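Just one protein chain is left out here, and the rest sit where they should.
Now for chain A:
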Amino acid sequence: MIGIVVKKELKEIFRTSRIAWLFAGLLVLIALSVYNGYTYYTSHSSLLKESQEVTYKQFISQGNKNPHLGAHFGFYAYKPTADLAMIDNGIEDYTGSSFYLEPHKRGIIKFREVTDATSLKSFGFLNIGYLIQFIFPLFIFLICHNIFSKEWENGTIKLLLGSKVGRRDIYMGKLLACLCVVSMLIGIILFLSSTVLIATSANLEKVMGSYLIYLSGLCLFSVILTSIAVSVSLLTRSSTLSLVILAGFWLMGVFLLPRLAGEISKHVYPAITSVKFDHVTFNEMQYGVGDEGTKDYRREKLLERTLAEYHVDSIQQLPVYFIPITIEFFEESDGKVMDRAYSAVDQNQARQNGLVRSVAMLSPFLAFRDFSMHVTATDMETHNDFSEKAEQHRRKIGVIVDEYYQKHVEATNEFWKTVPQFQYEPPGLTHRLVAAGPAMLIMLGWTLAAIALMIFSYRKMTV
C-alpha cells in the first residue's frame, strides 16, 4: 500500500508545472555550485601552494645579510585550501589564508577573499554548502508543504480515508514520496561533487571519511526538514498556511536568528577594538606587566645576567653578540604579552561563538551549518589552529636566527636554507568530529523533535 501511495504522489509532484520549473532551476544552481566550488578549490590551492613556494625560495636565496635583517625579509605561511572547501568554504573568505613570518610581530592574517570582492559577496559564495544550507531547505518546503493539505483542499481526504489503506500507510507513503524527490536531488549533488572530488583531490582516502560523514549529516538534515514540512502540511490542512509557516521557519532559522544571535553575542561579550588591543599590548611590551619594569630597565637587568653568566665585566668582553640575546629575550617576553592578548580575544570569540551556537538549538539550519564547517575543516577552530601553528613556526625561526646571530654577523644562503618551510596539516577526522559534536547533538535533538511532530500530526489525520 505504501508503494501505491508513493507512486501516485510522485506522479502528482512531477506533473505540477511549478515543481518542474523549480526542479530545473535547482539543477542549474547545483551545476553552478559544483562548478564554483571546483574553480574556487583548484585556483586557491594552486595559488597558495605556488605562493608559499615562491616566497620561501626568495627567502632562502636572499644572499649574504645580517641574520636579523635577513629574518625581517620573512616569508608567508599559507593555509592550504581545505580538501572539502569545494563543497563548503566556510569562513575561509573572511579569515584569510596567509600569515607573514617575520621577527617581533605576530603575523596578521592577510589575503581575505572578501577584501577583493565586490559588494555582491555579501550575498555569500554560491557553492554546494551554501546551496544546501540556504536554498535546499526552501526547495524541500516548496515540495512538501501541500503533500497533505492538498487532500483537504481537493476534498479527496474522505475518499482516501474511506479506502482500505491505513493511515500509517498514507503517512509513510507521502513522507517517502517527499524523501524520494529530496533524495533525487541529493543524488545529483552527490554524483557531481564526488566526480569533482575524485578528479581534484590528491588525498582521496584521507578526504573520504570526512566526505561520507558530511553526506550522512546532509541526509539527516534533509530527513529532519522533510518530516517537519510533511507534519506541518498535515496539521495546517491549508497549503497557504503551511507554506507561510515553513517559509517563516526558514527565514527565522537561516537569516533572522543567526543575525540576532550575532548581535546579542556582540552586546553580551563585546570584542576588544584593534585600537585598544594595540594600546594594551604596546604598553605591556614597553612598560612591562606588574613589577617587570620598562623595556630599558629589563634590558639593563638582562645585560647584568648575561655578564654574570659569562663572568665578564663589560659588553665588549662577551664572547657572543649581545643584540641577538636581547632580541631573543624580548621576542619571548613580547610573545607572552601577545599570547595573553590573543588568548583573551580567542576566549571572548569562543564565548560569542558559544552563544551563537546555543541559538542553533532553535534552528536546524544553523546546526547543520556548524556541522558542515567543522567536518570540512573550514571553521574558526581550524583557522585558529593554523594561526597558532604559524605563530609557533615564526617563533621557531626567530630562535634559529637569533642563536646563529649570537655568533655570526652575516648569514649566507647556506644558513637560510636551514630555516624550515612551514607545513600545515589540518585537523584529522577525529578532531573534526569532536568539534562538530555539539552541532551533531543539536541535529539529533531536532531529529527527536521531528519524530515527535510526526507522531503528533499523525494522530490528527482525521476527516
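Going forward, a residue touches a chain if its C-beta (ideal position, glycine included) is under 8 Å from a C-beta of that chain, and two chains touch if they have at least 3 such contacts; residues count from 1.
Methods note: contacts and distances are computed from a predicted model.
*Asks:* For the chain that's not shown, choose its UniProt protein name out of "NAD(P) transhydrogenase subunit beta", "ABC transporter ATP-binding protein", "N-methylglutamate synthase subunit A" or "EfeO-type cupredoxin-like domain-containing protein".
*Replies:* The correct option from "NAD(P) transhydrogenase subunit beta", "ABC transporter ATP-binding protein", "N-methylglutamate synthase subunit A" or "EfeO-type cupredoxin-like domain-containing protein" is "ABC transporter ATP-binding protein", the UniProt name of the unshown chain.
*Asks:* Out of A:K8, A:K105, A:H279 or A:R351, which is the one that touches the chain we can't see?
*Replies:* Touching the chain that is not displayed is residue A:K8.
*Asks:* Sort through A:V54, A:L69, A:L159 or A:A199 and give me the one touching the missing partner chain.
*Replies:* Selected residue, touching the omitted chain: A:L159.
*Asks:* What is the set of chain A residues that contact the non-displayed chain in the whole complex?
*Replies:* Within chain A, the residues touching the omitted chain are 1, 4-5, 8, 11-12, 15-16, 154-156, 158-166, 462-463.
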